[in-house]
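One protein chain omitted, others in place.
Chains: A and B, in written order; residue numbering restarts at 1 for each.
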Amino acid sequence: MGKSDRVLLEIKDLSVEYGPVKALQNINLTVNRGEVIVLLGANGAGKSTLLNAVLGIGPPKKGSVFFEGEDITTMPTNRIVASGICLLPEGRGIVPQMLVWENLQLGGYHFKNAVIRKDMENVFRRFPILKERRRQEAGTLSGGQQQILSIGRGLMAKPKLMMLDEPSLGLAPVIITEVFEIIRELNRDGYSILLSEQNARKALQVADRGYVFEKGQIVLSGSAEDLEKNEKVHHAYLGGHI
Amino acid sequence: MPISLFYFLVFTGIFILLGWAIYIVYRNGQLNNVPIAAMAVGAYICAYLTRELHWPFLPALLAAMGGGAVFSFVPALGLGRAPGFSMTIATIAMIFITQTVLRNMAFLGGVYGFYSIPRVDHLLIVTYVIVFIVGFFIFRLERSRIGRAMEVVFIDTSVARTLKINTYWLSVWLQVFAGVLGAIAGVLFANLVRILVPRHFSLGMLLNIYCFMFVGGYTTMWGVVVFTPILWGFPLLLPEAVAEWKDTIYGLLLVVTMLLRPEGVISKKMLWDIKVSVKRFFINRRKS
Partner (left out) sequence: MEFLLAQIINGLILGGIYALLVTGFNLLLLEGGVFQYAYPHLLVLSMYVSWLVLRVTGNNIFLGILAAVLSGIVLGIATEPIFRSLSKRGAAVASFIVALGIAIIITDILSRVINKGIQIAFPESLKGEKALLQFGYAIISAGQMLTILGSFVAVGGIFFILFKTKTGRAMRAMAQVPGVARLIGLPVNAMSLYSYMLAGILGGISSVFLIMALGSASSGLGNTLALKVLAVAIFAGLGNLGGGLVSALILGMAESFVMGYMRGDWANAVAFGMIMIIVMVRPRGIFGMKA
């Protein structure tokens, strides 16, 4: 496989500024096919800004974003999603007053109804709980179920790359384990994953590689094992000794 | 003094008072139109007292101010916690209700109007003395504790609550103040035009004031002061065929200002810049 086939997402020299505030500075990052990449860093370090910037959302930026070799820097968000990148927003972002199946339908908005129906069956097969609750208002689901709905909705977009923004936020530890199990499964089924996460220990267990963000810059990157052993990462994000 | 100049100057004073009345409540984050209705109330109270009961100007003015205060206090109690747009529309509704009631008040002239209202001596001077006093009061108010509280409420109501600002009573008192200002404007108006017709106190009047305030700038009290004479005055200088389109010109100005300079022409930053450059100018002169 040539390099261009192997690389799924490539971010080159990306900078994002909110007026005088530099939210991201000269970010270089790649996601290869089949990889799980984790973005580590404190709140406000720029992880969410980066995920949004990939989708073309947010303030004006310098640099460029390539997906499957195509420049998507200035593409409208809905076309980027249609080309195969989906984002599961921070806080899950389900539509609370709509039914579960309606939420799923929205995920596949750019497909024909027949395709959506088929994909929804696949999602239901993967997550039977959603099938059970499909006629329930999404706001009545538990936090964990909402996260599963969010993942299901992401799958409806038939993505090649799934970006998850803080999937473990506000969930009970048991549920977090479950969510990471799902991420691992998705990866096994061929989905590439870009994950922003505060729970570094769990994230590094599923990840292939990782990037550490500080004040809008990448200060460290490497394989998950290396990061896990790294003194600084340990100190800042894992807490305590090896 | 030419009579047209006299009318222009007194009208400008009246509109500045009304502009400030809308402005002061809007600084608190609420677009309240009670001043126009209160203006009608003040105008009719003053007209009735001076013509029918032969009261002198000053007591009539005070009575009208009291009337304006009561008139705006009652709805303010209910509107103090109304969300922004509800207040805007409810107070526009109040303008219409006031008009309807006035139209049906036979002893106030009804639709035919209330005529031959006596005019106070030296109306122009009286007007600008009042404008100056009110202006000074607002100037001080904005630099007081209340003024800073309003600033916080305008930016973020929930932050204001955490700072223990009682947003409800702040809003109520500002609305009453605005009502009093409206009533004063009404008294001056009655003295100027000397014929009151309910149709005067309409949406059209409100739209004029909106135009002066939003084009001039709603973040400082000076926007109204500078732009009321300009916007009220320039149609008077235009040839009649163009001046006829005053409303359309005002409408266009409103749209263009909100799209291109949302804070209005005179913003806080602009005032600051002017202050700095004036200071610099004097410092440089002293050096040379």
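Definition applied: contacts are C-beta pairs under 8 Å (C-beta built on N, C-alpha and C of every residue); 3 or more make two chains touch, one makes a residue touch a chain.
Predicted model, so just to flag it, every value in this text is computed and none were measured.
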Visible partners of the omitted chain are A, B
Missing-chain contact, candidates A:Gly44, A:Pro76 or A:Gly170, resolves to A:Pro76
Touch assignment to the omitted chain, from A:Glu68, A:Glu102 or A:Glu214, lands on A:Glu102
Per the whole complex, from B:Ile45, B:Leu79, B:Ala190 or B:Met270 the residue touching the absent chain is B:Leu79
Per the touch rule stated above, subunit B touches the missing chain via residues 31, 75, 77-79, 81-90, 92-94, 96-97, 100-101, 103-104, 203, 207, 210, 214, 244-245, 247-248, 250-255, 258-259, 262
Residue positions on subunit A contacting the omitted chain are 52, 55, 57, 76-78, 80-82, 86-87, 89, 93-98, 102, 105-107, 109-110, 113, 116, 153-154, 157
